[in-house]
Each structure stands twice: as structure tokens, then as C-alpha cells.
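The complex appears here without one of its protein chains, the remainder shown in place.
Order of writing sets the chain letters: A, B and C. Residues in each chain are counted from 1.
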Amino acid sequence: MSSSQIYEQHYRRLDASIPLRAQRWIPIAREGLKALFSLRAYLALISIAWLPVFVRLVQVYFTTRFPEARRVVPVDDKLFFDFLAQQLPWMLLMSAYAGAGLIANDMRTGGLLLYLSRPLTLVDYIFGKVMILFVSLSMVTMVPGLVLFFGARSLAPDVLGAASHLLLVPKIVAMALALVLPTTALVLVMSALARSARFAGLGFFFVFVGSTVAHAIAWRATRSAYAGLISIQATMRRVGEAIFGVKPTRMTADLPPEYAFAVLALLFLGCLFVLKTRVRAVEIVK
Amino acid sequence: MTSETLSLATRPLWPATKDVLLISIERMLPRPRSFWVFLLLSLPVAFGALLRIYPPPGLPLTGFELYGMVIALFFVRNLLPLVALLFGSALISDAVDSKTLTYFLTRPISRLSIFLGEFLAYLVTVLTLTVPCVVVTYLVLCAATPQGAGFGAPDLVQDLAACALTLFTYGAVFALLGVSLKRPLIPGLLFLFVWEGFVANFPGDAPNYTLTAYARSLIRHRPAEEGLAELFSKFFGVGESVLVLGFVGVVSLALAIWIFSRREYVISS
Amino acid sequence: MTPRVVFKKASRWYGPVMALNDVSFELGPGVYGLLGPNGAGKSSLLKLACGQLRPSQGTVELLGRPAFGSPEVFHSVGLCSDTDALFEDFTGFQFVCALLSLNGFGSIQASRLATEVIETVDLKDAMHRKVGGYSKGMRQRIKLAQALAHKPEVLFLDEPLTGMDPQNRKRISDLMKRLGDEGRTVLVSTHILHELEQVTRRVLLIHNGRVLAEGDLGEIRDLLDRHPRSVRLRARDPRGLARELVLLPDLVSLTLEDASGHLLAEIRKPDAFFARVQELSVACGVEEMWVTDENLESVFSYLVSK
Partner (left out) sequence: MNRSRRLILTAAAVSALGITFSFSARVTGTARAAVGPVPPEALALPADSAVVMGFDVRALTGSQFYAKFGGEGEPGRVEALAEIERKTGLNPARDIDSVVVAVRPQTEDPKSAEPALDGVRRHRPENALVFVTGRFDAARLEASIPETGKASKERRDGVTIYREASGKSNGAVALLDAGILVAGDTASVDTFLANRASGRGIRDNAALVSLLESVEPGSTFWAVGGPSVLSRVTSEIGGPAANLPAIKQVVAYGHLDPEVGMTATAEAADAKSATKIADVLRGFSALLSLQAGQKAELAQIADSISVATEDDKVHVKATITHELIDSLKKSAGSHVRTHKGVAPDENEIQ
């Protein structure tokens, strides 16, 4: 019996000699944001979302002229908490507008393959996309929140001028992060799961609104504060309430903020994990 | 090849509509998006089952009251308008996006047939997804309770009609958005959450100009309002609500058909 | 016989962009080629012809009726568009049957016609597979099948051979020829000249939205051959290569670019030139070759400038 050489056939790792650049996600984020900022509708959405800042600033100015008005509309931590909480609908709309197509479009058109045929890793790609949405959502939450703070501080130095009030800056940033990070991750997961941007955007709304309504029903049925854990909105609000130290709403009054924070953190990490496993350049057709 | 072509006349409306309907249902219903929507719509079933298996101590509501909350808050007020936005706004624009509209436009059928067929397919699809979820939710929450499953049977049928009307009206409105705008999602969401969400709970006559105020009036056994809605929400008679929703739906459909019939769709590679 | 497709001074613009400018022609039975470079206005012309667009000016008639807003003509018209769009979740058979049902055929008749046309385009083995899983060539063929299935009198085929292998190209080209011979009107758009040569000699030349010429393909071929084409070459031994190429009879000029080491040749008979380069490739170390103007664009520029 004669024997012949059998070659083991397998894929071999390519040892690229040129090291990868350090901040490889930057071009993805930069180009994505550039494309968004060139859209009039995007700018319009941001502009509308900034209107409440001016309304609040007028409110603060009013209280400096008529200090007795502060009894009705006090300039305190709650002002900034309420402001951020009220920015939520704009953040959701921005998520659907700017985030729904971020991955879905790439996966539908094969654009992902183009990205990954460059010296980029999947993590770079995802991080770049996360940054696009993070910046967009911060533009309607954190940035206006900080502008409101510094604007209010300069308008009412007697109320917000003390150095201790500078603590509001990390508070605003922390609550904005609690709003923006889980939302960013969730929108990107929906975008990765759906092939159409429209479906991704609506899917995100389905999950967000669905969890809020489910909470409303569960709360009415059980009157248990822990029902709040099923609502993304309620957990965000509870975390915000804890950060700013404001009185919680009756639906979540007894919900420990640590639990709410844990839910948001789990949501964020879970979404990142799904993103990592789901985003593939090549779809296996069975 | 012998010519088997038919005489040169546009096909009659209903047979053509039926053929479009059959194709469109097949393209709408057995799709992953329908599956996900069905999963979301059947959440109350899981919720109800959980409550029945592990009833929380001192549950203050009867099964029928819980069902009332689910149908009013979950279905009619929130999820069904979203379902209508998802499927309704996609009616023609999905075919434009997927570039398959040309297949319909190059057949001997009127554009009215195409639109009606697609809209009927939408209705069949969303009702196929919604109706079993509502019925099963009702059974899970009400069967074998002191009141029994028969207690609210007429309400169940009335609620199904309310769901159908809600889906019809919102679907028509979003179909109108879909044929008029390139990106109907954000305007649709603005309509649902800014207009419908806030204005329905404004004082005075403001709720008269929202659809949700009429849709929620259709649920006779709705739960008591809470929060802002408790102060301001307005309810209308069933007849008035049906009339208004029907009227808005029909007018939106007519407008959508008019726009679709006149519009050119430039579909290119 | 009355012409089936009639363009009378038809123009079409999208906003400020003119896609088609004052086009007039008539098509009777037979196969016609619509030839033009990318962006010439071929697709717009086809869309106007099959009623997907309204002419901004002038008229377009299909089977004696205005093409836009006359859905009844589609009993006798088929379109294979250039978009790669199908009902992805349908099988090939279901896809063709569904569209036949829209033409008013009952299910039995639709099944028969669908099977027949699927055999014609050689997709019988894959007819019960989802079109979402079809290869590019198969997708193209099923698109063609739906356009042919109801046996239309007028067929508009937009780039019908894209993505097909040579065997199927031949099969479909033969089919188009046969349809023309049967007395149907077939308008085939393409930017690849030799694809047309296999099917028809009657062509409409379109460029920048204007019909430049309407006539026999042979004349256009001649025009092309009279128009010298430029070829750029890079070789290890450019001087040696130049020495050999100068001997070719149809060479118009040969330039050696010292700075880059490239050779620039202007030729009249490209086939002979390419064969010779092939022979010399090893000896002279030909590394790269670009045909700098072998696209229709340059031919048309040439025609326009004439």
C-alpha cells in the first residue's frame, strides 16, 4: 500500500507586521457624526431639544428679579433633575433618529464588511458607533444640562455661586450618563438585531414604552415599588433621584436606588455583550 | 409562443385587490418582525400567567380589572399605536425601500388596488398578531376566578372591536405618513409621544384633537386614570368615538390613496 | 403596423438635473439595443417607456396609450428592471406565480406559465428554493422569468445579462433574439457593446440624456474602430517592448514616458494588439496594462465631438 503526503488544510492566522493604530474608532465616530451634523433634521431635533434650556434660564432669571418666586419655582438641585428627566423624550427621539440605522444599515448593505476589511477590529467598530450615539444623546442631555448649570450660575450667583454648588456638575454628568449609556447600548443592540433602521428604531421604542407600560400595570396590580425594576424609565429616574437627592415619586419611593442602578448597569453590559456576539460581517446562510 | 395576453383593460378593483392582498400578507406576516411584535403583544399573557401562578399577597384587583388595565393601558393606548406605526408606515415605503414596488406598478392593476390590497394585508397581519393575544390574556386573567370567564365576554368582544378600530385608524394615519414622507418614523413617533401623549391629558377641549382620547373611550371598563390624566383626561361616548376614529381613518386612507395614485416612485439601483 | 413604443419630444428632469432631453423615436416589433454609458439616461428612458415616470415635456406612448397612468397596458408589457430586488422569502416559483396572479391569471394557469418560463430561463432545479438564497445570476434569471411569464408583446430589459455566466448569457441572448423574431418588441439596455452584438444590430445610442444615433450596430463598430484607443503599459523592459510593438501595422503612435517608465500606445485594432502583448509579456516583463479609454464614455465623447 502506497502512502502519500496528506496536507492538513486549515486557515492560518495572518501575522500582520504593521501594528494597529491606537484610536482606530475615531474615524468611524468622526465620519458618522459629520454625516449626522450635515442633516438638517438632526440639527432641528437638537435645536428643539435645547428650547427647554432657554425656558429654564428665563425661569432662573425671573427668580433673580422676583426672589419671592423661588418659593414656587426654587433654583435648586431639583431644577436640574427635572430638566434632565424632561429631556428623556428628546433623548428617545434622538436615539431612534441617530441610532437606529447605525449598525442596521451597515449590516443590510454590507458596509460592515468594508469596515472590517480595514485594519479595524470589531470592538473598534462597535466603540466608534457607540461614540456617535453617545455624543448625539449627550448633545440633548449632558451638554444642555451643563449649559443650564453654568448659565443659571451666572444669572443667579447668589443662589448657585457657592463653591459647594459646583457639586452639581458631577451630579448632572452622572445622571446624564445613567440616561445616555444604557440607551446607547440598547439602541445599538436593536440596530444590530434588525436589518431595517425603521424596525430598529421602533423596536427600541417598543422595548422602552413596553417596559414602562408593563411597570404601570404591575404597579397598579401589586403596588410594589420593586415593579419599577422592569421599567427602564423608572430605573433611570430612580437613579437620578438618588444622585440629586430629590424626593422620589410614589411609584418608586421604596425602590432602593442601588437596585435601579444595578438594573441599568446590567442592561448596559448585557447589551454590549449582545453587540459583541451579534455583529458579524458575514451572515451564515443556512 | 402563442399570445395569452388578456384584453387591454385594467383589472377590476376587487379581484386585483385580493391578489395584492394575498401577496402582501405573505410578505408581511411570516416575517421576523411579526414574530417579535407577537412576542411583545403576548407579554401580558406571560404577566397574567405569572400573577395567576404566583399571586402576590393582597392583590387588590380582580382578574377582570387587571385585564381592563392591560387592554386599556398596554394595548389600546401604547402598543397598538406603535404596532400601527411599524406596519402602517411601512405599507408602501417598505416596497419602495426594498425596490419591489415596481413589480406591482408594472401590472395591469390600478394603484387603488395596490394600496387597498396592502392596507388590507396590514389589517389582517396586525389583527392576526393582536386578537389571539387579547383573547388569551383575557382567559388567563379571568378564567377560573370568582367572576369567571363569562363575566366580561361581551366586553372582550367589544374590546376586540376597539383594538381593530384603533389599528385601523392609526394604521391609516401612518400609511398616509408613509406615502407622503421619505422617513415617516420620527414624525410618527413625534405624533404618538408628543402630540398624543401630552395633548390627550391637557385640560379643556385639547383632547378632542387626539386619537387616543377617542380610542381609550372605547374601553368601557378602563381603569381609573392616575397622574395628570386623572385631572384632565376627557372621555367621549362610544358612538362619538367610533364615528371620529372611523372618519379620521377613512379620510387618511382617502388622502393616502390620492397621494399614492399621483406620485412617481423613482426606484433605481 | 403601428409602433408599440413612441417617444415624441420627451424630456425628463429631476429637479435641475436633465435626465432625458427631447427624445423622439418609435419602436415596432424586433429587438432594440439601448446603448449608453452609465448615467447616460438609459434607465430613465426605460422608466418613462414603461410608465414609471411622467415625461416632464413631450409624450410617451405604450401600445397606443399614454405610458404613465395606463396600468391596462401591462397585460402586454413586461419589465426586467436593473434593481436587484425580489420577494426574498418567496421561492422562485411562488414569486413568478404571485406576479402572474396580479396579471389576472388563475392559479392553475399561473402554475403552468410559471413552470414553463422557469424552464426557459433554466431555473427548474432551483424553482422551489427561496430566491433570497439565489446567486446573482439566478436572481437575474428569475427577474427575467417574471417579465416573460405572461408572454408580453413589449419587453423592457434593463441590463438583463448582469451577473450571468457565459452559458446563461448565451441562452438568454438566444431567447431575446427568438422573442424578437416572434414579432415582440424587446428593448434591451446595456453599456456593454458586445452583449448587444449577439442579440441585435438595431441600436439606440444615448448619451447625456440625448439619443445620439439610431441605427445599425455595424456602423457604430466602424466608428469605434476608426477611433484609436489608448493603452498604457508598464514593463520591466519598456524599451524592448516598444521595439516589438512598433512593428504592429495598426499602431497609431507609441510614447515612452521616461519619468514613469510607462509606454503609451494608440492603437486601431485592439484585438491584434492585445494578442501581441500577451506573447511578449514574459520576454519583456509586462507588469501592468490599462486601456485608458475603452469605455463607452470615450467613444461617445468621440461621437459627440464628430
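We take it that a residue touches a chain if its C-beta (ideal position, glycine included) is under 8 Å from a C-beta of that chain, and two chains touch if they have at least 3 such contacts.
Everything numeric here is computed off the predicted structure, so don't read it as measured data.
Among B:Arg33, B:Arg111 or B:Lys234, only B:Lys234 touches the chain that is left out of the view. For the options B:Phe74, B:Phe87 or B:Tyr138, the residue in contact with the chain missing from this view is B:Tyr138. Not every partner is drawn; the one left out touches chain B at residues 22-23, 25-26, 28-30, 60-62, 65, 68, 124, 127-129, 131-132, 135-136, 138-139, 142-143, 146-153, 156-157, 160, 217, 220-225, 230-237.
In this text, only the chains that are shown with their structure count from here on.
Comparing the CA-atom centres of all chains against that of chain B, the greatest distance is found for C.
Per-chain CA centroids place chain B at a distance of 45 Å from chain C. Averaged Cα coordinates give chain A a centre that lies 49 Å from the centre of chain C.
By the touch criterion stated above, chain C contacts chain B in their complex at residues 14, 43, 47, 50-54, 63, 65, 71-79, 81-90, 94, 98-99, 101-104, 113, 146, 150-153, 179, 182.
Residues of chain A that touch chain B in their complex: 41, 45, 89, 92-93, 96-97, 100, 194, 196-199, 201-203, 205-206, 209-210, 213-214, 216-218, 220-224.
By the touch criterion given at the top, residues 1-11, 15-16, 19-20, 22-23, 26-27, 30-31, 98-100, 102-111, 264-269 of chain B touch chain C in their complex.
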